[in-house]
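The complex is shown incomplete by one protein chain, all other protein chains being positioned as in the whole.
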Amino acid sequence: MKGMHGIIFSYEKKSGLRELIEHRVHGSVPFAGNYRMVDFMLSNMVNAGITDVGVIMHGKCQSMLDHLGSGKSWDLSRNHGGLTLLPAFAYAERRETAGQFRGKVEALACMLEYLRDIRQDYVVLSDSDLIINIPLDDVLQAHISSGADLTAVCTSAPGESSDTYFTLDGSGRIVDTVYDVYAPQGYRCLNLFLLSKDLLVKLVEDCAAHNQYSFRHNILQEKSKMLRFNGYVWDRYAARIDTLKNYYDRSMELLQPTLRDELFCPQRPILAKENDDASSYIDPSGRCVNSLIADGCDIQGNVENCILFRGVRVEKGADVRNCILFKGTVVQSDAVMRHIIADKYVHIQPGRTLMGHENYPLAIARDSVV
Amino acid sequence: MKGMHGIIFSYEKKSGLRELIEHRVHGSVPFAGNYRMVDFMLSNMVNAGITDVGVIMHGKCQSMLDHLGSGKSWDLSRNHGGLTLLPAFAYAERRETAGQFRGKVEALACMLEYLRDIRQDYVVLSDSDLIINIPLDDVLQAHISSGADLTAVCTSAPGESSDTYFTLDGSGRIVDTVYDVYAPQGYRCLNLFLLSKDLLVKLVEDCAAHNQYSFRHNILQEKSKMLRFNGYVWDRYAARIDTLKNYYDRSMELLQPTLRDELFCPQRPILAKENDDASSYIDPSGRCVNSLIADGCDIQGNVENCILFRGVRVEKGADVRNCILFKGTVVQSDAVMRHIIADKYVHIQPGRTLMGHENYPLAIARDSVV
Amino acid sequence: MKKECVAMLLAGGQGSRLYVLTGDMAKPAVPFGGTFRIIDFPLSNCTNSGIDTVGVLTQYRPLELNSYIGSGQPWELDRLGGGVHILPPYQSATGATWYKGTANAIYQNIGFVDYYDPEYVVILSGDHIYKMDYSEMLRRHKETEAACTISVMEVPWDEASRFGIMSVNDGGQITEFAEKPKEPKSNLASMGIYVFTWQKLKAYLTADEQDPSSQNDFGKNIIPQMLADGEKMVAYQFEGYWKDVGTLDSLWDANMDMLCPGSGLNLLDKTWPIYARTPSCPPAFVGKYADVGNSVVTKGCSVLGEVKNSVLSYDVTVGEGAHVSYSVLMPGAVVEDGAIVEYAILGEKSRVSRGARIGGAPEKAENPDNWGIAVLGPGTVVSEGEQVAPKTLLDRTHGGVKS
Partner (left out) sequence: MKKECVAMLLAGGQGSRLYVLTGDMAKPAVPFGGTFRIIDFPLSNCTNSGIDTVGVLTQYRPLELNSYIGSGQPWELDRLGGGVHILPPYQSATGATWYKGTANAIYQNIGFVDYYDPEYVVILSGDHIYKMDYSEMLRRHKETEAACTISVMEVPWDEASRFGIMSVNDGGQITEFAEKPKEPKSNLASMGIYVFTWQKLKAYLTADEQDPSSQNDFGKNIIPQMLADGEKMVAYQFEGYWKDVGTLDSLWDANMDMLCPGSGLNLLDKTWPIYARTPSCPPAFVGKYADVGNSVVTKGCSVLGEVKNSVLSYDVTVGEGAHVSYSVLMPGAVVEDGAIVEYAILGEKSRVSRGARIGGAPEKAENPDNWGIAVLGPGTVVSEGEQVAPKTLLDRTHGGVKS
C-alpha cells in the first residue's frame, strides 16, 4: 500500500511547562481553548489521508490514553490499522526502570516489530506538541520529487539555542546540522520528518546494533554524509512549546485573526475530541472583548485579551485580563486576574487578586482553590 | 445512580502458564477457540447491565490494550463511563520500579481518585482470568437481601492449596478465611467480590494509611471481625487457571456438551472481539471428530479431541489429537501431534512429531517453527 | 432481545409551518439554541431516562436527519441490541404506503417494536423543547396500572382553548379529553407525550387501521377511542419548561427563552445534559471592538460588531460595525460589516451582505398588528444595502417573498 504512516512521540522530557505537566505528558496539554496539543499533529496526519498512526507513550500517559481513546474523534477507530497506542512497558521492564528513553531512536528500537509491520511506504515522525497545520501530502510530494532519503520540516523563524538548526544548500539539501548552539542560525528543525519505511527500519536497526539512541546526532548528523537529507521550509504558523512563557506567548498570538486563519484553515480542520457543551453565555453586565471563548462558558464579568477553555465561569464584577483559563475554572465575583494561566478546575474566590506579568505569566496548578 | 461498577485486575503475577504468558498478561491468554480469558468476566458484567468497567493494568499489557481497544465489542465504548483502562504508570514511577503491585489493595490504592469518582452504588471486583458465566445481578440481589457488607463468590469444588478458602456458617457468613493450606478445605474463593462503593473506598483508604496491601489478609481476614462478609456459593462451571496442566484440562473439559452449555448459555452470551474469518472448511480426506473448531480453519488431515482457534491449517495426512492449536497454527502434511498446546502462528513442518502426555501437555512458544 | 420500554419518536413531516427553514431537511433537524437541533431534546431525554432503544419515524427527506443521527453516538445511543433507528416507510410483501398519520406510522412499525418485545412504549414528538425524565412518568404508569399515561401541564386559562385539554379526577385519572375546546373545563394541556402498555396500544392501532374513516392520529382517534372504551388513562403532570416549536414564532420565542433566566430553560445546567453532534471548530472569537450582551456565542463564531439578546450558533460571523439584536443566527450564517439584523431568524449558511438591513423592532413598526420576525431560509443571500422588512420570509430562490 502506498501512502504515509504516522508516528507520534508522546513521552515526557525535561520541560519548562512546570505545573501544566505535573499530571500530563506534553501532547495532552490543553491549547487554544478547544484542543490538546496532540490534536494538531493527529489532524495534520488525518487531513493528509493517513489512516494508521502509532503513538509511542511513556510515563504519565493516563491523560493521553483517556484523551485519545479509540481514536474515533480523528476517524482513526478502524478494524485494521487506525490508532495504535504503543506504551513502552517491555522497555521499562528490560531496563528495570521507569526512566525515560535516552532518545527517539531508542524509543523506535523498542517498537521495531511494529515498524516492520507498517503497511505504508512512507513514515512521518513527529513530536506530539508541535502546533502546526501543514499539508503533509505536499511534504510527501516534495520528498518524492526531490529524490531525498529523508525530508525534515524546518522554519527560518529562530527558536531556542537548544534547538536543532540546519544549513541548507541551494538544492534544499541539509549540509550541516547543529544543536546547543551559541545563537540560532540557519533553519530551525521542527522535529517533523518524512522518510521511507524501509529506510527507517534500516536506520533504527543499525543504530540499535551500535547502542546509538539520538535521532539528531546519530541520524541527522552522522548519516547525512552517506544519505541525502533535505529540508522542507515552512514559514507559516508553527509552534514548539517548551516553557510557560512560550506557551503563553504562542497562545496569545492566536488572538490575531491572520495567525488563527493559518492554524485553523477550513480546508484542513483541526479535529478535537467531541464534547457536550452548550453555547457560551455572555451577560450584558460585563465587557467581553478580544478573547477566544470555548463552549459552555458563563461570562458575567469583564474578560479582555483572554483565552477561555470550556466551561469557565466568570462571575459578576470579576475582572480578568490577559489570562488563559483552562476547563472548568471558576472566577468568583470581584476577583482580579492578570497574566495568569489557570489549569483545570482552578477556583478563585471572591475578591482575590492574582497578578503575573507579561514577561512572567504565572501558572496555577489544577484543582487549586485560591 | 444505582447498579454496579466493574473492576478487573489485569496485572501479571507469578504463574505456571509459562510460554503462554511470555508476551501476555493472564487475561489476554486465548481460551476456548474464540476468546481471551478476560472476555468472560467482561461479558458477565455487561450481561448484568454494568456500563462502566475499569481494567487495572501493569506490566506486559500491550496485548491487553490491543485486545480491549475502545471496548466496542462489549458495548463498552461510551461517551460517559464505558471501559476505562487504568495502567499503573504513576505507581511505577513513584516506586521507581516496573515491579509488581504487592497486592490488590495496593493496586486499588493507586486508583483511589478513580474509585472515588465511581457513579454506581456497588462495585464488583474480579481477576481477569476467571472463566465463568454467572448472573452478577443475582449476586447483587443476594448481597442486598443478606445485608452483608461484602459478598465473595466461592465454590465447593476444591482447588490448589495456595488458594483462599472460606468457612461459612449456616447463614452464609464467612466465619474463617485461610490460605496456603495443607489441603483444600471449605469453600474456595473465586476472587470475585461485591461490595458497596463507599465501603470499598473506606477499606482501601484505611489499608493504604496502614501500608497494608493484601486483600485476603488485610481485608478478608482482618476486617471480617467488625464487618459481615458473606459467601455466595456457585457450583456450576468456574475455572481459575494457573498452570499449563490446568489450562489444558479446563479447556478439554469443554468438549463435554453439558459444561459447554453452562459456560455458553444463550441468555448470557460471551462476547468476543469481532473478526473477519470465513467459515472453516473440512476436507473429505481427513477425519474430524470431537473437536471445537473456530472460524477460518482449513482442515485436510485428521483432527480428534482438539480445540482449534481461528485460521488453523491442518494439511493432508497430518494427524492431530488431543491438542490445542492457537490462531494461525499450521500443521504440515504427515506431521503428528499429541497433547500439545501450540501458541499463535506456530508452524509444524512436514512429518514432524510432537508428543506431550495427558499428565504433562507441552506448550510451543508463539511463532516457533518446528 | 427483551426491553422494558422502547421509545418511538414521531419526527413528523415537512414542518410546513417552518417551511422556509426546512427546505432541505426534516423539521427535527432544525438548529436550536446555538449548539443543538430540535431532535437533540427528545433523544437526550431518552438517554438520560435510561431508554436505550429509540425508533425515529420520518418520511420527509430523511437523509439529513439520518446523517445527523448516524450511529447515535453523541446521545450514547450506539448500543448493541438497541440504539437509535430511523424508520422510513417501506414496501412490504403486501404493499407500500406512506405514513397516513401518527398512529399509522407506529402501526406500520409494529414489527420493529415487537422485535424488542417491550412492556411499554413511549410516544414522543420531534418538535418539543423540554427536559423530562420519562422514567418517572413510566414509574407512575406502572404504579397506576394505566393503559395509557399522558403527560400534561398547566397552561394559562385564556390559552387553554389552543390545546388538547384533559379533565382529571382526584385520582389523576383522565375523565374527558377535548381537542381545542371553546370553553375549556380544565387548564391541563396534553404535551403529546404518551406512555402506553404496548399490548393495549397494539390492539388499538390494529383496530384503528381497520376503520377507513379514521385519520389514524393519536390525538384525534386513538386517545378518544381508548377513553370511550373505559381504558384507564392517567395524567402525569409535568412541571418545568416545555415548548412546542412547530411555528417560526414559537421557535424564535424558545430561543429567546434561553436568554431569560426566569424562563426555566437553562442549557448550561449539566444535571440533565442535552447532547448534540457538532463539528470541530476553534473557540468563538469576540473582537476588540465587539459589544456582546445577553447573548450566547458558540465555537467557530467570529463577532466583531454588536450582538445583543441573540443566539449565535457555531461558525457564525458578525462583521465590524454590524448590529444584531433579538435574533437567532443558525450555523454558518454571516452578517457582513455594517449590516443590521433585528428580530430575525437567519437560516444555516445564509448571508446578509454589507449594509443590508433585516427585520425591525416591533415598537418601530408602522402597523404593529402586521409586524413579525423576518426569516431567511438556509443558504439565502441578501445583497448589499438591501432592506428586508419585518415578517418577510425569504428562501434561497429569493423570490418567494411572503408578508
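Points worth noting:
In this document, chain identifiers A, B and C correspond to the written order of the chains, with residue numbering beginning at 1 in each.
We take it that a contact is a pair of C-beta atoms (placed from the backbone, for glycine too) under 8 Å apart; a residue touches a chain by one contact, two chains touch by 3 or more.
Bear in mind the structure is a predicted one, so any value in this text is a computation, not a measurement.
One chain is not displayed; in the complete assembly it touches the shown chains A, B, C. From the options B:I307, B:C323 or B:V336, the residue with contact to the chain not on display is B:I307. Set against the missing chain, the residues B:S10, B:N34 or B:S128 yield one that touches it, B:N34. When the missing chain is restored to the complex, the residue among B:L68, B:A239 or B:A272 that touches it is B:A272. Residue B:C288 is the one among B:C288, B:C323, B:I348 or B:L362 that touches the chain missing from this view. Looking at chain C, the residues touching the absent chain are 13-14, 19, 23, 59-63, 66-67, 70-71, 78, 85-93, 96, 98, 111-112. Residues of chain A that touch the chain left out of view are 75, 77-80.
The missing chain lies against chain B, touching residues 32-34, 72, 255, 257, 260, 263-264, 269-272, 274, 276-285, 288-296, 298, 307-309.
We adopt the following convention: only the chains that are shown with their structure count from here on.
When chain centres are taken as C-alpha averages, the shortest distance to the whole-protein C-alpha average belongs to A. Along chain C, residues 73-74, 275 each make contact with two or more other chains. Shared interface positions of chain A, i.e. residues touching 2 or more other chains, are given as 72, 274, 276.
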